[in-house]
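Let me begin by handing over the structure; questions about it come next.
Just one protein chain is left out here, and the rest sit where they should.
Our next item is subunit A:
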Amino acid sequence: MLNSKKLVLAAFLLIVSFILMLFSYYDPTRIIQIRKKGYFLGSFFYNVSSNSKLYLSDLIKSISEAQKIKKENELLRRRLDELIFKERSYYREIQIANQRLEKLLNFKEKTPYRLIPTRVVAYSLESFFKEIYINKGKKDGIKEGMSVVNADGLVGKVVEVYSNQSKVMLIIDNRSKVGVRVQRTRDVGILQGTGNPNECRLLYILTKSELEKGDSVITSGLGGLFPPGIPVGYISHIEKNPSYLFQKIKVKPAVDFGKLEDLFLIEGKE
């Protein structure tokens, strides 16, 4: 049988936990302040793991490349083998890097905003929070609410800023809401994340609006959180019911959230 004395401490701790929940619900800035104080640990270990991951993946890539070339050139001399391997692997790496940088440079030249380049260093602990950590923070002039984009479109917004890193909530997070506009019809709505990287909900579009599958969705700029005109996604599903005021619309994000790597923070207009 359970001793009532034993239960006292457990019950007390449960009550304390609940009070803490209420406390941080009504004053969320307090927990962010506490987190900032201990964040040097996160910053250090995110960097260590992110860099070691890059190093290891490079290592694995080079090993597999070397094995391939060895098979293809088994009759050639050892020195020639090494030269061919080096030439091919370097050439490929440079070509991929070149393509990636060219894409980013084109994007940077076309966009009218001042952009700060950044990189993903860590992902959210829990899979139901769609958040990432980037390698730019307070020291680089990053502020809460700044928009994060890549060459394909809107990625999310900065929700917490630490000294060297920042936390970004992606637009696919359930808590994310973005003011958007359908580019062709100019209808304005709210894009809400669903937690699914391939699907967002477009809310408050009237049933009488004539939208089509494939219509491009961009940021509206209303509310002042996100600058206008940034590509967000494409309409993938429309469900109309004449007895309802609004349509049920699904949007496929323009950004591939499985391949986030090089990003930009929008600082302001040029």
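One rule holds in what follows: contacts are C-beta pairs under 8 Å (C-beta built on N, C-alpha and C of every residue); 3 or more make two chains touch, one makes a residue touch a chain; residues count from 1.
Definition applied: contacts and distances are computed from a predicted model.
A.B. asks: Given that one chain of this complex has been left out, which of "Imidazole glycerol phosphate synthase subunit HisH", "TRAP transporter small permease protein", "Rod shape-determining protein MreD" or "Acyl-CoA dehydrogenase" is its protein name according to UniProt?
C.D. replies: This omitted chain is identified in its UniProt record as "Rod shape-determining protein MreD".
A.B. asks: Which of these touches the unseen chain: A:I34, A:I60, A:L222 or A:L245?
C.D. replies: Of all options in A:I34, A:I60, A:L222 or A:L245, contact with the hidden chain holds for A:I34.
A.B. asks: Where does subunit A touch the missing chain, residue by residue?
C.D. replies: Contacting residues on subunit A, toward the hidden partner: 2, 6, 9-10, 13-14, 16-21, 23-25, 28, 31, 34-35, 38, 41-42, 45-50, 52-53, 121-129, 133, 174-175, 195, 258.
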